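Missing here: one protein chain of the complex. Every other protein chain is in place.
The letters A, B and C name the chains in turn, as written, and every chain counts its residues from 1.
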Amino acid sequence: MLQGSQSWNFINQPVILSTGVVGGPFEGEGRLADDFDHVFSDIWLSETTFEKAQTRLLEEASYTALAKVNKKPQDMQFMFAGDLINQLTCTSFASRTLAVPYFGIFGACSTSMEGLALGSFVVNNGGADYVLTGTASHNAATERQFRYPTEYGAQKPPSSQWTVTGSGAAIVSKSGSGPVVTSATIGKVVDMGLTDPFNMGAAMAPAAADTIEAHFTDFVRDPSYYDYIVTGDLGKVGLPLMVELLRQRGVMVTEEQCIDCGKIIYTDNQPVNAGGSGAGCSAVVVYGHLLNKIRNNEINRILVVATGALHSPLSCQQKESIPCIAHAVSIETQGVGAL
Amino acid sequence: MLVTMKVFPLRRILFCFMFLFLLVSCQAGDYPKKTVTLNEETVQAETLIQNIDPVTSAVAIHNEKELYAAAEVEHMARLRLESIRKEAHERLTDQWPEKTIFFSTDKKALLELRKLNNDLAFKSVSKKEIDKRLSKIEEYMKG
Amino acid sequence: MMMYLWAFIVGGIICVAGQLLMDKAKLTPGHTTTILVITGAVLDGLGWYEPLIDFAGAGATVPITSFGNSLVHGAMAEAEQHGIIGVVTGIFEVTSAGISAAIIFSFFAALCFRPKG
Partner (left out) sequence: MKMKQKPPLTDAQRTYQKFAAKDEPQSPVLLNCLKAFLIGGSICAFGQLVQDFFVYNFDFNEQTASNPTIAVLIFIAVLLTGFGVYDKIAQFAGAGTAVPVTGFANAMSSSAIEHRTEGLVQGVGTNMFKLAGPVIVFGTTAAFVVALIKTLWGYWGG
């Protein structure tokens, strides 16, 4: 049900019944390796193209999530998924395999939360019993689409981010046990006129700040309501910018409260410059690491704000600025958070 | 990515360079100087070229109609190689106006001329072979 | 031996110029190399590149600037023989080695290797 101007309050509290998280070899060396259900040792995943590998990632994550609760793809009513590759081909191929009624969504790196918000909305309002949502990204497939061939020797500036090879999928259900989705705030496109595709963090920070501010206004909440405000891939550059922007607007978040998926997924020794990014980044960190923390009762409430840069290589070359978006979804421990 | 980044700390690279330069400077010995001269004219031509300021060593071979000469110059003078070539060519033409002068600063031409000069001093080389080698050298000089 | 030292220094300086274009002017490697190639062509037009090659050897022939230089050289050599038409017909005369080597090796590389990511 609509709350405020751009938020949904999920009164029936859809449950994230299970999640599946897979990653590539580079992510396996990262800080959150233990939270992956499966780590592939080969970036090709034994496939012949990187795009097929990305398709495999989403398939594996989805099947893992299904297997955990003994479900089959036929048990899912709908699937909300997307990725970064042209025309969502990788996701569409994966959904061809799964054969679940399918909504392809594009939100760049915000796809994970866009899918979760939509899926939860459908389940909350009785549109489905089970919804599968997920996203995947593959470092090499994304690099070749958005930047250069993977073997091309172009030096990356310190503000650039490393696309995560990985996929996270979640099953949202009407009932059951698990963390619950309590609300969502859908962001609008914010464009601050930045044009540097190697500095996404700075471009996306205003979008994140905008959505977070809207969330707290719509729900008349204080930031202290959440244990963590988790941004999806602002990186080392964007996160402090967002915190600063929020404070300027009177949303008093604390430094410790704000964490970023791109910042925590890799260790400091990994040469990823400003951190991780890509559609898969927020998906694997939230569906793996953070939901595990909620399941273990280490934390109770998080607000996940996945941010996306909605540009294309073409639009960048045509000197367009980078339009950005952010979607916020709050996930809470079952039975704790009801307003 | 991980591995290579670890292999390249700047200090180690700097060290490698110092080592390389040491190695290189140790090897920079003298080139075996030609001691045997064939005839007056050759010596004359060689000294004539060496009198040009930045030239460090020169070699010349006379034929009936041609004079082949090559020289090495101080490194800093290599920036005005063209004018040095012109000057040497002029001086040689003044000295032997009846001959066709070939002058070059090409390393390969210099090497081959030295080799031929050496061979002429120590071995008997047939007229035909001399001509062949000289025309080859002429080719190198064109470059 | 001086040759190696100067090849190192001059080659290094050209690379630093490229690095400054990339870092300070925020150009892509594509823009940077393009600018350097044009610079090489213009320098040769002014007659300054040839002395640099005499001086620094590979320090001047290995950087991409020499590509512009040899393009002009090929054109000029042909123009001397065949007049103004030679400017067009001779452009790739000298550089063919570099371009054909790059095409051939790259093609076979595409057959033998796959990206390592």
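By definition in this document, a contact is a pair of C-beta atoms (placed from the backbone, for glycine too) under 8 Å apart; a residue touches a chain by one contact, two chains touch by 3 or more.
Just so we're clear, the structure is a prediction, and the values are computed from it rather than from any experiment.
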Contact set of the excluded chain (shown chains only): A, B, C
From A:T97, A:T150, A:Q257 or A:S315, residue that would touch the chain that is not displayed: A:T150
Subunit A residues that touch the omitted chain in the full complex: 48-51, 144, 148-159, 191-194, 199, 202, 205-206, 236-237, 240-241, 244-245, 271, 274, 318-319
Touch residues of subunit B, complete complex, unshown partner: 1, 4-5, 8, 10, 13-14, 17, 106-109, 111, 139-141, 143
Touch list for subunit C against the chain that is not drawn: 3-4, 7-24, 29-34, 36-38, 40-42, 44-45, 56-59, 61-68, 71-72, 74-76, 79, 83-84, 86-88, 91-92, 94, 97-99, 101-103, 105-107, 109-117
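By our rule, only the chains that are shown with their structure count from here on.
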CA centroid of subunit A to CA centroid of subunit B, Å: 68
Distance from the mean Cα position of subunit C to that of subunit B, given in whole angstrom: 26
Distance between the centres, which are taken as Cα means, of subunit C and subunit A, whole angstrom: 45
Residue list for subunit B, restricted to those that touch at least two other chains: none
Residue ranges of subunit A in contact with subunit C within the complex: 43-44, 50, 139-140, 149-151, 153-155, 196
Residues of subunit C defined as touching subunit A within the complex: 22, 26, 28-29, 114-117
Residues of subunit C touching subunit B in the complex: 1-6, 50-52, 54-55
